[in-house]
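Note that one protein chain of the assembly has been removed; the remaining protein chains are unaltered in position.
Chain nomenclature is as follows: A and B, assigned in order of appearance, with residue numbering initiated at 1 for each chain independently.
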């Protein structure tokens, strides 16, 4: 019925579990149904990402008109200073930007869940295991201490600007957020009585972690994926903006906005404005889609 | 401050007054921040090690990446030496740390100048920009949170909360481009995005390395106003793009605090509105300070972008050039330098929050 399309890995009942709700929520009662219309913009985004590059009116990476043409009937979003059609570029870039962002979010969350579980379950343990866990926790904190754009810049400059590098670099930057979220939840869950009960039932620590700790700890990280999507779209674009993105003439929103900056200074707003608008709309669409699902109030 | 009172009481309690006991007690009491300060150099070395290893992880031959294929053997050897990539891995590591301990970050491959010198000239300007944005932003966030939560104004409150919800989703570079288009190209309110000063004015003599502070010190009103005029838009861009994160946190925290029994109790005892507001703000402070520290990190990143956008010639442009010229040594040095700055900021944040809230001090946990 309703919960089948929920993107969480858990087989959560449609009603929210009691333990997580009671502490929070200023709202009267948690919503239980999926609000379908909120998924529509994200669905449109997904379709555009899939077919975007194939339906552009002009080639996205080749000159197709006089440079600096204002938006009009022929060039809907105008042309940029090199004569590329802004509409075609913006549309074609959707695929790349969405692909990178989705990969980043999945990879960062995967790292976050694995490390968060490992650190949270072991950090208070004596001996080398606990030491390793605490050490890893500190390193994760450090990565978060350094401005993310700069870490991304350095990583991409080292390992070359390719889609793979960009995805890994941004995922590494964003993973600490997920690690912290999962770890905090693990620390909460670790004290729950049902873990001791499962131990009494003969469950091994590994199975215990996977069957009981994991499903009860991932919610905040999963809810945070919508925020991460936005951040990773913006970080990708920021790297592109600083010249650490994919080499031109690859259509990518950040690089387009960077090139649009010079146009903006001479009064041509369209080469920068449309990719920026696309970026904002994509982020908003995903954020709206996440808000369609019922969830126990998460703090951030 | 606490030492005198504390050692006095122990002496009275236990009838012991030996200096060693007092010193040990003092250390135990002050451990929370002493340990934190002592940890800093080690954290820095760890970061330096990571930067070192990252360069070694670069696939292929990084020297070739820099020199290109046409380099002579002699050129190759020179670049390899300069990048710290000659000799065995352990030799490299020893040489690298020896260099770092002398505060030497290496030499830029592009400009052939010591990186420390390069950063020394550019980084303070970037940090100044970030700090200005931080101060403005914190002031505005405080006011905005007040009107959104403590004394809600109907439409304004909703607008502020809406803005806070956009946290993390406002791209600074896009806001910058929009700002340039709007205020420079269209309304002609802002100066051309081509530096901190109008081209005809000369830069103030370097005293502190912080451009605005130097300009202030030089005491030329015309120049100061001109710089403020140039800084208004970049700072505004940073504030608009990055305030939402702290605002969101503060609003959430204030909402929570308002719901708490202690606040309701205070209201029920008939305390004035101002007293309640003040106490709620004070209790939300540690979280906000932490967030301000994180925000400073974002702002440094944002400042780099804004500098590139407004041609400020600071770290932003240096980085884009280093990037275009594959100056790996510069990137490596920059990572270490920026990590140092971030770690110091986090140290300050940690100590301030621990001062504000003793529960956050390590070893302060009451029960296992």
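We adopt the following convention: a residue touches a chain if its C-beta (ideal position, glycine included) is under 8 Å from a C-beta of that chain, and two chains touch if they have at least 3 such contacts.
Going forward, contacts and distances are computed from a predicted model.
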Omitted chain (choose from "ATP-binding cassette domain-containing protein", "CidA/LrgA family protein", "Chemotaxis protein CheC" or "RNA polymerase sigma-70 factor, ECF subfamily") - UniProt protein name: "ATP-binding cassette domain-containing protein"
Touch with the omitted chain, as defined above, among A:41, A:59, A:130 or A:215: A:215
Residue touching the undisplayed chain, where the options are A:121, A:198, A:235 or A:255: A:198
Chain A residues touching the omitted chain (full complex): 10-13, 15, 17-20, 22, 192-194, 196-204, 212, 215-216
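The rule is short, and it goes like this: only the chains that are shown with their structure count from here on.
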Chain B partner contacts - residues on chain A that touch it in the complex: 26, 138-139, 142, 144-151, 153-155, 157-160, 227, 230-231, 234, 237-238, 241-244, 254, 257-258, 260-261, 264-267, 269, 272-273, 276, 279-280, 283-284, 287, 299-300
Touching residues (chain side chain B, partner chain A) in the complex: 43, 46-47, 51, 54-55, 57-59, 62, 168-174, 176-178, 180-181, 184-186, 192-193, 248-249, 252, 255, 259, 294, 297-298, 300-302, 304-305, 308-309, 316, 319-320, 322-324, 326, 328, 331-332, 334-335, 338-339, 342-343, 345-346
